[in-house]
Every structure is written in structure tokens, then in C-alpha cells.
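With one protein chain withheld, the remaining protein chains of the complex are depicted in position.
Now for chain A:
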Amino acid sequence: THTMLSLLLLLLATAHGLDAIPTLGKPVLASSTLGGQTTASTFVLEQPRCVFTELQDDIVIWLVVALPEAVANFSNTVKPGSPRRAFQKFPQSTLAYMTLNTTLLNYPCDKTSRDITVLRVGSETTCAKDELRPTCNGPLPGPGPYQVKFLALNGSKPVAQTNWSDPITLRKAQPSSSIPMRGSKHSSSMIALTTILSILFAILLAGLVAMLLWGSGTSGVSSTFSKPEAVTVRRYNTHHVYDQPAARL
């Protein structure tokens, strides 16, 4: 890797001439096991640990967030906090901003540590509209895409940087009215239940009708002996209560 690095440096030096600072690594999004890896206005990056290994601890590492069209002509010498790099002016009058500054001391290279080492970009909501805080880590104004890189500054002199990340696109919320509400789909059990119950009820009603029309006793009386007649027959019955069984037998 050392030879590759020096080759890269040589190429960069010839390509850019004056701006020849080492370019190491590339920012990546944090692991996707994090539920909030990307939300509508924030995203989570892995901290740049074990990247700037050759620098002193008091170097300040900045995060640069830019629109993809600003990447080609991005200048490392513009001071963070100046109007060209202010969060509050992004993206209307400037195409990039710088934020999340911290010394290299806070990114120790500890390969044995199993802590979650991430940076949440967009978490500071209190200073989002405060013009006096141009380096605010405010929520991203839209779904992007954005590209980020880390820039190491010694005072105001750039000493190292990472490559630009792949474009990061944030989540875009659909309107809740777009949720499809299909008309109730009838399950097979409901249809079976309805059918069977209806058939049973129909049979019962038919049975009731049959019973009333034809079931009036077994003495062979015609269907004209309907229910009101039965009342008078009963009264008649009480006089002949002992005769009837005999007559039947």
C-alpha cells in the first residue's frame, strides 16, 4: 500500500499541482443494522478512525457535505464557517458546507474496541436557522443525493483528506393517502359460515311452514284445522278427554 500511496501522491501532485495533500480512504455509511442509517433528513457515517494515522493529535478533522455538482471544483482552502461554507446557506447560495469539527484525538485508532463509532449527520436542530452558527450540524434539507468527505486542517491549512463518498440518498416519505385500501376481501371461512348458516335457517323456516301446514296431529285432520281451530278443538277435548285415547287405539 505504501508504494500505491506514493504513486497516488505523485499522480495527484502532477494533476493538481499545488493542492497535493494525501487522500486516504473513503467515508462510508454506518452498518445497515442501524434502523436510522438514513432517515428523511439525517444519515449516519462511520467515524474516520485509523484513516489519518500519520497526523498529530491536534489536527482538526472536518466533515464536508456537498451536492454532487460541487465535487469537481471543490476547493479545500475555503475557510469553514465562511459564507461559502455555511450550513444555513446550503443549498440555496452555496453547494457545500463544513461541520462536525473535532480533533483527531477523538478518533483514536483502537482495533479491539467494539463500541459503535458513528457520526450522525443532521442531528442538531437547535442551530439550524442560527446564522451565527455556520458550522451547525443541521438536518439535511432534502433527500439529496449528497457526497461527503473528511478534511484535516492544521489551523487553516489543509493537510489531508479522504476521497469523496459514493452519493448518499436519503429517504423520501410518500403521502399516507397513497396507502392502498382494498375493499374488504372476503375470506373463505366467512363465506362458508354465511352459506351454511343461511342454508340451515332456510331449512328451519321450511320446517316451520311444513309443520304448521301438515303437522296438525296424526288423526288425519285436513289442513283447514289451523291454529285458531285447534283452540276450539282443545276445549272440545276436555269433554272427551277419556274417549279420545280409546278412539285412537
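Just so we're on the same page, contacts are C-beta pairs under 8 Å (C-beta built on N, C-alpha and C of every residue); 3 or more make two chains touch, one makes a residue touch a chain; residues count from 1.
Quick note on the criterion: contacts and distances are computed from a predicted model.
Set against the options "Tetraspanin", "Collectrin, amino acid transport regulator", "alpha-glucosidase" or "Large ribosomal subunit protein uL3m", the UniProt name belonging to the omitted chain is "Tetraspanin". Touch with the chain omitted from the figure is made, among A:Asn73, A:Thr112 or A:Ser187, by A:Ser187. The chain that is not drawn here is touched, among residues A:Gly81, A:Pro139 or A:Pro158, by A:Pro139. Touching the omitted chain from chain A are residues 33-37, 39-42, 44, 116, 118, 120, 122-125, 138-139, 171, 173-176, 178-182, 184-187, 189-190, 193-194, 196-198, 200-201, 203-205, 207-208, 210-211, 214-218, 227, 230, 233-234, 237, 244.
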